[in-house]
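Report on the structure given below.
Apart from one protein chain that is not included, each protein chain of the complex appears where it belongs.
For clarity, chains are labelled A and B in written order, and residue numbers in each chain start from 1.
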Amino acid sequence: MDKETKLKLITACAECMIRHAEELTALDQAIGDGDHGLNMKRGFEALLADATVLSDKPLPDMLKAIGTQLVMKVGGASGPLYGTLFMALAKEIDDTPSLLSASAAFASAIEAVKARGKSELGQKTMLDVLIPVHRVWVTGGGTGLALAAQAAAEATVPMKAIRGRASFLGDRSIGHMDPGARSSQLLIETITTVLGA
Amino acid sequence: MANVGIVIVSHSAKVAEGAADMVRQMVGDEVPLAWAGGNSDGGLGTDVGHILAAIDAAWSEAGVAILVDLGGAETNSEMAIEMLDEARQKRIAICNAPIVEGAVIAATEASGGSPLDIVKQTAEELYPQ
Partner (left out) sequence: MTAHKASASHEETTRGSALLTNAVGLHARPSVKLTQLAKTYQAIVSVATEPTGPWIDAKSPVKIMRVKAPKGTTLYFEASGEDAVSAVAALVDLVERRFDEAEEEGHG
């Protein structure tokens, strides 16, 4: 992957997270501790500041560095979860991924997030976007991912949280979109737009 | 051989520091000891960066036993461990024990020079699952 595309990916993702910080915070205030927007913004601001250096690295190294930054800078519960996603992607991907090899790397990254959060599909988390998107990727050959992400994020609204702080609310978590699902959707949308998928 | 170090990870800085105080008072200072508590904004939470710093501070050639409170403390401790090099990873154990009592018991066991697996086992013996 060329440097220009990598730079574009980092910049676009960071700008998107910064732009949606307030919306994510509002979602998190409804069912969590209200820090998701601010945490994500802080993490992606750090990536934006490092974007040139990061995009100079081969793809696996870049993803690993992004993961480390997100762990350290985002904090909360989502820092380690997003950090794990990127660090696990870094382990499996090469510098010139095909649609197929990237899909396999994505699958193992999803497994790593599951293990980190000790959660599964249907528990109102970011996995409820990542897993359906991966399914569409496998069956549809990499098209329609943004739409799938959007539908999946919306599908977390009626779900009841079982993991994380939202789970303390029990039934009261029903009726709100999961902030982690929303941020995952935004990232997938941005990435697919940049890559023209 | 050095004694196993103890790291206390709580969502609350006060809980972590208080538990560390109890270890120091009851067990003494033959055991490397450090704590991490609260998020980077000073609120309740745990922070991987803080945990990594605590592991560094309590590092011992004999390894480090970590005591945690609620879910996120364990998740972030696991994350911190994975970010270390492999040689160190093998010498860190998260104890499945109550944070305060576990820290005191683990430190007591560690102060006698016991290896990491025994320190972990003793802390976990307190309230068998």
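Basically, contacts are C-beta pairs under 8 Å (C-beta built on N, C-alpha and C of every residue); 3 or more make two chains touch, one makes a residue touch a chain.
Please read all numbers here as calculations on a predicted model, not as lab measurements.
K.L.:
According to the contact rule at the top, which chains on display are touched by the left-out chain?
P.N.:
Answer for the hidden chain's contacts among shown chains: B.
K.L.:
Can you work out which residue in B:Asp47, B:Glu78 or B:Glu109 touches the chain that's missing from view?
P.N.:
B:Glu109
K.L.:
One chain is left out of this view; which of B:Val7, B:Val27, B:Ala58 or B:Met79 touches it in the full complex?
P.N.:
Per the contact definition at the top, the residue touching the missing chain is B:Val27.
K.L.:
So which bits of chain B touch the chain we can't see?
P.N.:
Counting only chain B, the missing chain is touched by 25-28, 104-105, 108-109, 111-114, 122, 125-126.
The definition used in the following text is that only the chains that are shown with their structure count from here on.
K.L.:
Measuring from the mean C-alpha position of chain A to the mean C-alpha position of chain B, what distance in angstrom results?
P.N.:
That pair's centroid distance is 30 Å.
K.L.:
So in the complex, which bits of chain A are touching chain B?
P.N.:
35, 68, 71-72, 75-77, 79-80, 83-84, 87, 116-118, 164
K.L.:
Taking the complex as given, what residues does chain B use to touch chain A?
P.N.:
Within the complex, chain B contacts chain A at residues 39-40, 43, 45, 47-49, 71-72, 75-76, 78-79, 82-83.
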